[in-house]
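Before any comments, here is the structure.
With one protein chain removed, the remaining protein chains of the complex are shown where they sit.
After this line comes chain A, so read on.
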Amino acid sequence: MNKQQLSRTMSACSLPLLEQIAQQITQEQQVQVEREPQTSLIMAKAKDSVSSQPFYLGEVLVTECTISVNQKLGIGIVVGEKPLRAYCMAIIDAALNAGVPVLDRWGDRLRAEKQQLQKEHALEYARCAQSQVHFDTMEEYNDKR
């Protein structure tokens, strides 16, 4: 799992799992809070499909936290006001940056969470796809009769 994949999973997966991982790292490594979890803003930039150029859509509230594990920094940022999640994400990120083999021990659980999230997304899509529609014009409708 690279940073993108891992952060995607950690931003939405079960919080107790993240707490478990963070707790273990805290017990075994030298963990220091560099910046307490706090809310801030991210400016969301989106692509305008007419000009293919970006524009600023608006700001997104996020929670951000910075932690060091064995003097190596790590960052946790997540959409919404979620201080505990941002804190856990920052510990895990810092541990990975410090070379702590987090994924050796927790990789399977995190991959399972990733699959679970994909399943939930697939289920949500399947639910919406039940409203898939094919309109016939009256001409087509009459031809079929």
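The definition used in the following text is that a contact is a pair of C-beta atoms (placed from the backbone, for glycine too) under 8 Å apart; a residue touches a chain by one contact, two chains touch by 3 or more; residues count from 1.
Assume contacts and distances are computed from a predicted model.
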Omitted chain (choose from "Nitrate reductase", "Isoquinoline 1-oxidoreductase, alpha subunit", "Carbon-phosphorus lyase complex subunit PhnI" or "ABC transporter permease") - UniProt protein name: "Carbon-phosphorus lyase complex subunit PhnI"
- request: Check each of A:L15, A:V33 or A:A122 against the chain that is not shown and name the one that touches it.
  value: A:A122
Query: Among A:Q27, A:S49 or A:Q71, which residue is in contact with the omitted chain in the full complex?
result: A:S49
Missing-chain contacts mapped onto chain A: 2-4, 7-8, 11-12, 39-62, 64, 73-75, 77-81, 97, 118-119, 121-135, 137
